[in-house]
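Excluded from the complex is one protein chain; the other protein chains are retained at their positions.
So, subunit A:
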Amino acid sequence: MTIISKLLPTLRTSGIAPAIIQTSKFSLPRSFSSQKESGLTKSQERTDVSKDVRPLGEKIKDTTKTVSYTGVILAGIGVTGVIFYYVFRELFSSNSPNSIYSAALEKCKNDPRVEDALGAPIKGYGEETTRRRRTHVSHAIYLRDGIQHMRMRFYIKGIRNKGVVEVDMKQNEYGNYICRYLLVQLDDYTGKTFIIEDNRAELDAKTGAGSPFPTLTLT
């Protein structure tokens, strides 16, 4: 009121002063009871007025922040999911290099000739990395006559000797890998080879259209 009363002389000259006085006098919201019986009734409030009265720039800033944070979180979840997908495929799928390696290693361990040549507790490992881990087994997937093959190499070591294991797998019509051959070559001056499995004749003959397989001279 004081400011307006100070301003009054200037406002009076222009024609809007009475209007301002009027509005300022009745600016307080007043509630009147509409019914005599109940003493107090709720004041009628306008519900269609938004309570969110922040400036537009701040709203935009907030929304951008929320969107960017959500994006970061979603990207993190996505990356984690992709990594877990790779881990699970490697560890739990029966056609992953890791499972083929496990199965081939078991076959090598159970072969009496290999056990005899290397010495009883035989352990298997892959290529050594710079961090001195040997978990990575080297393998390559290749196509021959339109059929996926996988070749793999890993190492085994017993108490007396060590050897290199060569595995070649071929996908059958259901997409599962079948062993084509599996052999162990001793890693010493003899380079003696033990052929643990050789299904090449059977597997390559079944498809028919394969190239004439080379002569098998098993040593």
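Observations on the model:
Definition applied: a contact is a pair of C-beta atoms (placed from the backbone, for glycine too) under 8 Å apart; a residue touches a chain by one contact, two chains touch by 3 or more; residues count from 1.
We take it that contacts and distances are computed from a predicted model.
Note on the omitted subunit: UniProt lists it as "Mitochondrial import inner membrane translocase", one of the names in "Translation initiation factor eIF2B subunit delta", "GTP-binding protein", "Cytochrome c1: heme protein-like protein" or "Mitochondrial import inner membrane translocase". Only one of the listed residues, A:Val67, A:Ile141, A:Ile178 or A:Ala205, touches the absent chain: A:Ile141. Listed by residue number, the positions of subunit A touching the unshown chain are 80, 82-84, 86-87, 90-91, 98, 101-102, 105, 109, 121-128, 132-144, 149, 151-153, 155, 164, 166, 168, 181, 183, 185, 187, 191, 193, 195, 198, 200, 213-219.
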